[in-house]
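With one protein chain held back, the other chains of the complex are shown just where they sit.
Letters are used for the chains, namely A and B, taken in the order the chains are written, and counting of residues starts over at 1 for each.
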Amino acid sequence: MQLNDTNQAVPAESGAYKPLIVAFCCNWCSYAGADTAGSSRLSYPSNIKIIRVPCSCRVNPLFILRAFQRGADGVILCGCHPGDCHYTTGNYYARRRMTLLFSMLDYLGIERERTRVEWISAAEGAKFAATMNEFAETINRLGKNRKLRDLRCEI
Amino acid sequence: MQKIGVFVCWCGSNIAATVDVAAVAEALGKQPGVVYATDYQYMCSASGQNLIKDAIRDYGLTGVVICACSPRMHEATFRKTISSAGLNPYMLEIANIREQCSWIHKDREEATKKAITMGTAAIAKVQLNTPLTQMKSPVTKRALVIGGGIAGMQTALDIADAGFEVDIVEKKPTIGGKMAQLDKTFPTLDCSSCIVTPKMVDTAANEKITIFSYAEVENVTGFIGNFKATIKQKPRYVDAEKCTGCGLCTTKCPSKKSLNEFNMGLNTRTAIYIPFAQAVPLVATIDPDACIKLKTGKCGLCEKVCEAGAIDYAQKEELIEREYGAVVVATGYNQIKPVQYEEYLYNQSRDVVTSLEFERLMSASGPTAGHLQCPSTGKLPRHIVFIQCVGSRGTACREKPYCSKVCCMYTAKHAMLVKDHYPEVECTVFYIDVRTPGKNFDEFYRRAVEQYGVHYIKGMVGKVEQGDGCLKVQASDLLDNRQLHLEADMVVLAAAIEPDPSARKIGTMLTASMDTNDFFSEAHAKLRPVESPTAGVFLSGMCQGPKDIPETVSQASAAASKVIGVLSKDFLLSNPCIAHSDPTLCNGCSQCQNVCAYGAISYEDQMVVDKGVRETRRVAVVNEAICQGCGACTVTCPSGAMDLKGFASNQIMAEVDAICN
Partner (left out) sequence: MRDIREKLLKKIHELFDAGVVDRVVGWKAGEFCYDVTPALFNAGNIDEILYDAFCGPNQSKFLVKGAEGGEKKILALLKPCDTYSYNQLITEHRIDPEKIYALGIPCTGMVDINKIRALGISGILGIEEDGENLKIETLYGTESCKKADVLLERCLVCKGKNHVAGDELLIPDEEAPEVPKCAERMTEVEKLEAMSPEERFNWWRSQLSKCIRCNACRNACPACTCRTCVFDNPSSGVSAKVNTNDFEENMFHIIRAFHVAGRCTDCGECSRVCPQNIPLHLLNRKFIKDIDEFYGEYQAGAEPNVRGPLISYTEQDVEPSIVMTRG
């Protein structure tokens, strides 16, 4: 793999490329929201993979960077709506952390659309599916993550 | 390396129709560490569970991965299953290949591929699982109720009724709270005293209940099942055991100028006083700020007249240590003093009063013995103007953003009572909205309007001015769109309700979270409305938000039932998926303590051996009985000393790696 094209986002080649998206979902709202989407048979791309965490505040910036390093093209963090956190305040801390982290990634020139936070309740299956479809579309448009990945993981 | 068994469920055709379950089992069977992989029609059925149990025994499995429906559905079921086969229940991971795979994808190949990835991630995670055990902690079978108003009394009575000991700590000399000060209650118009004083007597008479009146909770440490509280018993300067409550001292006391708190300062009391005739305990208390003996050493009249010999000027403050299994906050409310509302002339005219003051003016036990009279003249008012929402539902900084909830109803009650006794007195109510949700509430309000002829005008009062022998009220009628200039003899302000100022301090000592208005937050606004997010702390009454008496009593009983739920257990089992700190990595920086919503983290000096060096360090310690396992601390910790069992950093990263491969 040549390093010289790392600055260029590779546009999605038709059919061959499917962006890989990691979704961190809090157990109480968003993971349940994903279940609701499933029960309602609301489809979203299969390359979105969900990791269950107890609360959005459990998500360390290291996990997000790790996902990008290993080849994720987008990372989304979903939690309870502010004020509805199962642990009362967890998502408030997550909100500050993610705001600053995303701003920093943007500052480093990494496409700011690759990261996202969305508050999705257990009842909002439709919102979950819609969010995932929309996010997948965004990442599809951006193409492969080249700026923030470990090229050794490409092989 | 674990010996992992993988069990792929068909869920009938729910999964099998879209996911090639046999292919998933086959692919996952090749993953490192997997010694057994199979698929079955219904894993959650008895025979499915037996299949898992048999495999655990036959293959000596140390970890189990189940590819099935959401863990929210059957995680508990499968934990029991593997536990009954001798495996630690937390050596289980579930790949959600139904809700998050088969149900949302149509393409069989695509869904199968995804299911394999999800299973791989679960395998990667279970590789790093460690056996976890639920912690058992004993329960002290006694409850602390902070506040002795109707909420506190009801909670205490219900807990005592279930056979448990309860302590009530009340900062005033008597229990009874605000309800004892009310004249009548809406919508039935029955006498407040007549229903609350028997409750006070019941509370005092209940042998399971200990009342610490004229006392404050100074400090609380510990956690659910094991709280330790320090109660400060303020000196009464009267031996409560000896005092008979005869009241002779109060008639002789020469210091007579203290404002009578019970009557909202509308009249005065003596330095030695009994708040009201039905006070519980019926014991005199000396106000040290007013007592001539305590201030100058001269006087001692009360001591001379007391036949019981109960006066004790040397009494000292006392600290009492007690242990509890649960704590109920019932700190109640106050009505704001609308001193900032100069436009309403409160503080300038004695004829402008708050509604709680009006309660006292209307009460048979009040300063006027229930005869309605203008405080300035002593004459019956001809016209009373009631102003609603004073300090509530506002956006300015002097205003509370919330609705105080009870004002609409008590104002209708006030107007109705006035009309009942003095039909000739005119009553006008200025309101923004009239809110009457509640059983028989709207009927009550309509009766005030339709039967009693109370004038309701939608609009705000702009100004109250002192006129010649009356108050001049300037207001707008929003429905008629006109300015009104009225003359009134009295103005009653429905001033906003706010939490008692003691609540903040109590919230801090209990690490119970509060909202920006200093009302206690509930653990879940809909589903856990009487619990604080801090385990073992429950909420009763107005301390959680404005509410009327029946609501307060229901919440009080609900809180009691939650307390009984705690106290009836001999041991509490806690969720083992909680945070823990590695003392060798901990910097002692306290950041984790700051983000913990439960106060589960404390710091202590510990002997730590790190890189061969033995030293005493200040390190974080997680209280396993309090931690709820959110993980906020783990991300705040820069050194990575804090980790979460069951959702450890390396487990989550292993899942990330498996997904991204």
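One rule holds in what follows: a residue touches a chain if its C-beta (ideal position, glycine included) is under 8 Å from a C-beta of that chain, and two chains touch if they have at least 3 such contacts.
All figures in this text were calculated on a predicted structure; none of them were measured in a lab.
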Fill in the blank from the handout: The one residue from A:F24, A:Y44, A:Y87 or A:F102 touching the chain left out of view is A:F102
Handout entry: Listed residues B:A162, B:C191, B:V305 or B:C589, member touching the removed chain
Key = B:C589
Problem - Residue ranges of chain B at the interface with the undisplayed chain - result: 516, 584-591, 594-595, 603, 610, 618, 636, 638-640, 649-650, 653
Handout entry: Contacts of chain A with the absent chain, listed as residue ranges
Key = 3, 6-7, 61-62, 65-66, 68-69, 82-83, 89, 92-93, 95-113, 115-117, 147-152
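The rule is short, and it goes like this: only the chains that are shown with their structure count from here on.
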Completion exercise
For the pair chain A and chain B, the C-alpha centroid-to-centroid distance in angstrom is 36
Handout entry: Complex interface listing, chain A residues touching chain B
Key = 20, 22, 27, 31-32, 34-35, 37-39, 41-44, 46-47, 49-55, 57-63, 66-67, 70-72, 84, 86-90, 93, 97, 129, 153
Fill in the blank from the handout: So, in the complex, the side of chain B touching chain A is made of residues 70-72, 96, 98-101, 103-107, 110-111, 113-114, 117-118, 121, 513, 521, 523-525, 533, 577, 595, 597, 628-632, 634-636, 644, 647, 649, 652-653, 655-657, 659-661
